[in-house]
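Yeah, one chain of the complex is gone here, protein chain that is, but the others are all in their spots.
Up next is subunit A:
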Amino acid sequence: WKKVLYERQPFPDNYVDQRFLEELRKNVHARQYRYQAVVFQSGAVVQQLCSVCVFALTWWYMDAGMLSPQGLFGAALVSSLLGYVLFDAVDGGAGRWASGRTRWADLKSTLVFTAFTYGFSPVLKTLTESISTDTIYAMSALMLLGHLIFFDYGANAAIVSSTLSLNMAIFASVCLASRLPRALHAFVMVTFAMQIFALWPMLQKKLKARTPRCYVGVTVLFALAALAGLATVSSVGAVLFASLLLAISCLCPYCLIRLQLLKDNIHGPWDEAEIKEDLSRFL
């Protein structure tokens, strides 16, 4: 018996041979993870959660009048300048040289951000006057959740869309900023959102690639800062958030590794055909 259909054989078409299961293989693509590596990778999720937390906290302080817009703007400016210097210093300008982006382009982008946000801040202020505050809260919460879902944590999946994630964060920030008492508040809020949602992840990515130790330190510090800030607003929230962070960084990797042992994936000649050869020479 041969496994071909184009020759006439004394067997029916649906005949199954004894050797059929010989080609069965298990867990071909399963990967073995190390606990430390998984914990290190989960840092990205922790960082993003903390970013959202810090943003919400800042808005809370601004709305309550405990944080002046000038102070926040100054702090954000200083940290941005520091980050900008660090961004080039980490890889010695190699990334900038590879992308071919000049400092003039950076300056132009910054000017465009500032000018547009400042120009539109009076409009933003009156934008949602007639809409109820609960609606705004619900919309912002949904948008920030969407930001967390679609964010590019380094996984190669279809759901990941850094554009959509960033846009949702900006939308949420504009919604929240329109609730603040004055136009300047709105302007500072949107600028801060831009820094924490657009610029900060770029720096993180570079730190993670170049100096892993430093990245771990920054993550821990950032998480502690966020927790401390949250504790001043609500202690129950801080405890819950801390347990969430711990669960994501310690419990989830452990579960992943344990569940990996139970993986039972079978492969064999019944699989769909896969094109493995490089097709470029035909095209």
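The rule we apply is simple: contacts are C-beta pairs under 8 Å (C-beta built on N, C-alpha and C of every residue); 3 or more make two chains touch, one makes a residue touch a chain; residues count from 1.
As a working rule, contacts and distances are computed from a predicted model.
*Asks:* Considering the UniProt annotation of the chain absent from this complex, which name among "U6 snRNA-associated Sm-like protein LSm4", "RNA helicase", "Phosphatidylinositol glycan anchor biosynthesis class Q" or "Trafficking protein particle complex subunit" applies?
*Replies:* For the chain missing from the view, the UniProt record says "Phosphatidylinositol glycan anchor biosynthesis class Q".
*Asks:* Just name the one of A:A30, A:A94 or A:V112 that touches the chain not displayed here.
*Replies:* Checking the options A:A30, A:A94 or A:V112, the one contacting the hidden chain is A:V112.
*Asks:* From the listed residues A:L124, A:L144, A:I196 or A:A238, report the one that touches the chain absent from this view.
*Replies:* Looking across A:L124, A:L144, A:I196 or A:A238, the contact with the absent chain belongs to A:L124.
*Asks:* Touching the left-out chain: which of A:L49, A:I170 or A:L203?
*Replies:* A:I170
*Asks:* Since one chain isn't shown, list which residues of subunit A touch it in the complete complex.
*Replies:* 109, 112-113, 116-117, 120, 123-124, 126-131, 161-164, 166-167, 170-171, 174-175, 190, 194, 198
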